[in-house]
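Note that one protein chain of the assembly has been removed; the remaining protein chains are unaltered in position.
Think of it as A, B and C in the order they're written, each chain with its own count starting at 1.
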Amino acid sequence: MTPMTSTISLPPQVEMKKTREGFGRALVDLGERDPRIVVLVGDLSESTMVSFFAERFPERFIQVGIAEQNMMCIAAGLAAMGKIPFLATYGAFASCRAADQMRVTVAYTNLNVKIGGAHGGISVGPDGATHQAMEEISIVRSIPNMSMIVPCDYWETYKATIAAAKHAGPVYLRFGREDVPVVTSEDTPFTFGKGEVFAEGRDLTIIACGVMVYEALRAREALAERGITARVIDLHTLKPLDQALIERCARETGAIVTAEEHQVNGGLGGAVAEVVVRSHPVPMEFVAVMDRFGQSGKPAELMDAFGLRATDVVAAAERVLKRKSGR
Amino acid sequence: MTPMTSTISLPPQVEMKKTREGFGRALVDLGERDPRIVVLVGDLSESTMVSFFAERFPERFIQVGIAEQNMMCIAAGLAAMGKIPFLATYGAFASCRAADQMRVTVAYTNLNVKIGGAHGGISVGPDGATHQAMEEISIVRSIPNMSMIVPCDYWETYKATIAAAKHAGPVYLRFGREDVPVVTSEDTPFTFGKGEVFAEGRDLTIIACGVMVYEALRAREALAERGITARVIDLHTLKPLDQALIERCARETGAIVTAEEHQVNGGLGGAVAEVVVRSHPVPMEFVAVMDRFGQSGKPAELMDAFGLRATDVVAAAERVLKRKSGR
Amino acid sequence: MPPKTMAPNDVETAHRAGRLLWDAGRLTAKALEIRRDIITLLAKAQTGHSGGPLSCADFGTALFFHELNIDPAHPTWPDRDFWHFSIGHVTPIIYSLMAERGYFPLRDLMKFRAFDGHAQGHPSAHDTPGIEVSAGSLGQGLSVCCGVAMAARIDRHPRRIYCVMGDGEQQEGQIWEAAMFAGHYRLDNLCGMIDYNRKQIDGDVEDIIGIAPLADKWRAFEWNVLECDGHDLADILRAFREARGHRGQPTVILAHTVMGRGVSFMADDYRWHGKPPKPEQAEVALQELGTSYAEWSERLMKG
Partner (left out) sequence: MPPKTMAPNDVETAHRAGRLLWDAGRLTAKALEIRRDIITLLAKAQTGHSGGPLSCADFGTALFFHELNIDPAHPTWPDRDFWHFSIGHVTPIIYSLMAERGYFPLRDLMKFRAFDGHAQGHPSAHDTPGIEVSAGSLGQGLSVCCGVAMAARIDRHPRRIYCVMGDGEQQEGQIWEAAMFAGHYRLDNLCGMIDYNRKQIDGDVEDIIGIAPLADKWRAFEWNVLECDGHDLADILRAFREARGHRGQPTVILAHTVMGRGVSFMADDYRWHGKPPKPEQAEVALQELGTSYAEWSERLMKG
């Protein structure tokens, strides 16, 4: 259907699964292998799916209650003693309520703390704006020593969690609430700090993270029907950023669309733009939440209303191609 | 000396004054005019210079003690009742310790709270990394409804504080600790939400905020001696961003250097880059803190060591001009 | 300006201003309707929290229909008392109380958490008339109320301020920052109410991170501490009276409640903290509450 190679090809019907489940499962597997793994939660065991770990390893599970600041620093103390603590709460609270603790105690000391931020993005749905975390990328990227991964599906979240445990230093993991399409498989390659080329293309590059990777792949299909070949990058690691890949995409395709379920200011789009203007300036368009708070609604309704669909990626691609060709 | 007009011209010896003093003085003048002005502080009256207000209007001054989260929400409650609260603490704590409160209670409700974040930047000096706030721009820009001003000197801080009181909605004001060059005067124009063209130029544009505006102006002089004319923009308002001006500078000068005393990820440079790639892509170079924590030292030593001097701006200008001319 | 108080029998609609001062009997009847609203709107939305709203139902009703001096028709009436739920997740009862009291039509309850309604999952000042400050992140509400109380002091306004908190929420340090602040400034125009239902998301509060002895904690933070049976309207009114009469200190009322109170299969079960009843469960619940989904949803749609 498209002339270009694609490592990821989507069937018409894609399996749906929660990213946070990949987190929960990975923690159990990590716990089996490594006694240093400890898990902390702030009264959200089920919704962050650390309950799997809690059942399997009660002696290494710490219930902190509703006290995110405390949880962040307790994790720091555990890390200082050689443990590999994973803490879990909603992303809004992991990134904002405990931001000072993440900056001073965890990041400045460069402690081996892993932060699991659930419920990222507008797709959180009915809970509404307060629970739809969409500022984490901006906040975490600004803090030195922090790493950050925004996996695109169940399997990638599983691998990202394993990779986070391997990486020495603080890592923030962002995942969502809903079932989302499983676009990768157990053996799709995943390298911490590198973007993955999910599909080749010449005319532009779509760089996406999280659930938007699926929308990007669907957009690529739609574009292909119009004879446009879009390269699709799964940029799961937001920090450290795969600058070489981004520069290469700018040079080779001359136009970039970024797609993220996050505020437009300082998110994936901003991160990519920072690399592009310093290496090889090309036209870019951003598919993101346009600096507004979320609201209640069904996840699907919100993804539509906030312009986070394949069709929005297609529209952005057409805009950026117009600019590329100077029309 | 330079062929291009310049609204700001620096004498060899520039007067030095603290930006935070402009904040302190403006609060007193605001208090005189408007009984709705209330000031809160977190046990830092002298160093945030709200002590002037405290002496003049003790009945409208609220000491909150060391409890930044509480202070942010108390300000919200005051604003909900029609007051115009200004809260003051160090930027590290205003932006990080109370980030969740700023996001949910203040910004989501869109309350008329003014946040004074002192001790921004590496120039904070001997206190070291924990007290050198350099993530505020990334954090505040990511939160909807927030506005943000990073004034360049005493007079601009004074005007920014007055403007913040006039603006309906939450505003974050960032200022520094040390005496810094007074580059503007009482009657230099200041418009909230607009960048000011401090000096004209054809070859490139230097967009700066905070104390880096002075370094930019000095850099312009050095460049002029080599026959390079640099436009200098004082982009005091980081949010809302003066996109039209940034786009115009990209089109007219074809190259941009940003200069900020802030982390490079998601700061002024990132904000400008986001506009540039979406409007008129041109080469950019960033003068900023390169994603590392600060340290103790004399402010001058640190500005040198972290590459935040006119010479660094000049070097960045030369790099960007090379790229502009395709060399 | 509307009268500050009025005799119960003046009041036919809830749209009147001032304090309604309903008696315990009348409040008990209204609390039953509130519970019916909660189950009905949750059944309709099929998303939202059941447990906390039901434990708050009785003292919540006393707050809105006896204690508060408000004018739902004019939410910004300058002489109003200020009320705030720091536990933003209990929106089912917040909206039910607001609608029954007249802030907006009952039918809006049937659009709870809906894309095209104003009734957000957590209280949003931007969306719902009468919500003064948005909430949803725990631990922030008492601080907001401290700010409102300080504003009233600066303006020498007799306004009273009521803040509803959760017991699990007591684990948030910001609560204690606000407690210390209010104790220090002796904010006796401030009344905190704790829905002491002994449950939170992951289980029993005392198993998660114990908050006992809670009364001692608040006393040590210089507050006047009252306790009441959070499901006995007469006892609740007694506590409100004592709180109103206390000078020189803020008062906190520990309202001893049962999560899910009023619905047999929800009562005292933490697993009902955050989920709605399925339609068939809602039917059973509404039968227990003396109505049916058909009847009560119709009342709401018509209201």
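Assume a residue touches a chain if its C-beta (ideal position, glycine included) is under 8 Å from a C-beta of that chain, and two chains touch if they have at least 3 such contacts.
Bear in mind that the values here come from a model prediction, so they are computed numbers and not experimental data.
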Visible chains that the absent chain touches, using the contact criterion stated earlier: A, B, C
Identified contact with the non-displayed chain, of B:Asp127, B:Asp179 or B:Asp291: B:Asp127
Among C:Arg219, C:His246, C:Arg271 or C:Arg299, the residue in touch with the chain that has been omitted: C:Arg219
Sole residue of A:Asp100, A:Asp153, A:Glu200 or A:Glu261 that reaches the chain not shown, by the stated touch rule: A:Asp100
Absent-chain contact - pick from C:Glu100, C:Glu177 or C:Asp202: C:Glu177
Option touching the unshown chain, where B:Ala288, B:Leu302 or B:Val320 are the choices: B:Leu302
Missing-partner contacts on chain C, residue numbers: 139, 171-177, 180-181, 183-184, 209-211, 213, 216-217, 219-222
Absent chain, residues of chain A that touch it: 38, 59-60, 62, 64-65, 67, 69-70, 72-83, 85, 100-101, 103-105, 108-111
Residues in chain B touching the chain absent from view: 41, 43-47, 63-67, 69-70, 92-93, 96-97, 125-131, 293, 295-298, 301-302, 305
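Throughout what follows, only the chains that are shown with their structure count from here on.
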Centroid comparison with chain B (C-alpha atoms), farthest chain: C
Cα-centroid distance, chain A relative to chain B, in whole angstrom: 30
Centre-to-centre distance between chain C and chain A (centres being mean Cα positions), rounded to whole Å: 37
Euclidean distance of C-alpha centroids - chain B vs chain C, Å: 42
Overlap residues in chain C, where contacts from two or more other chains coincide: 124, 126, 134-137, 139, 173
Contacts with 2+ other chains: residues of chain B: 100, 103-104, 108
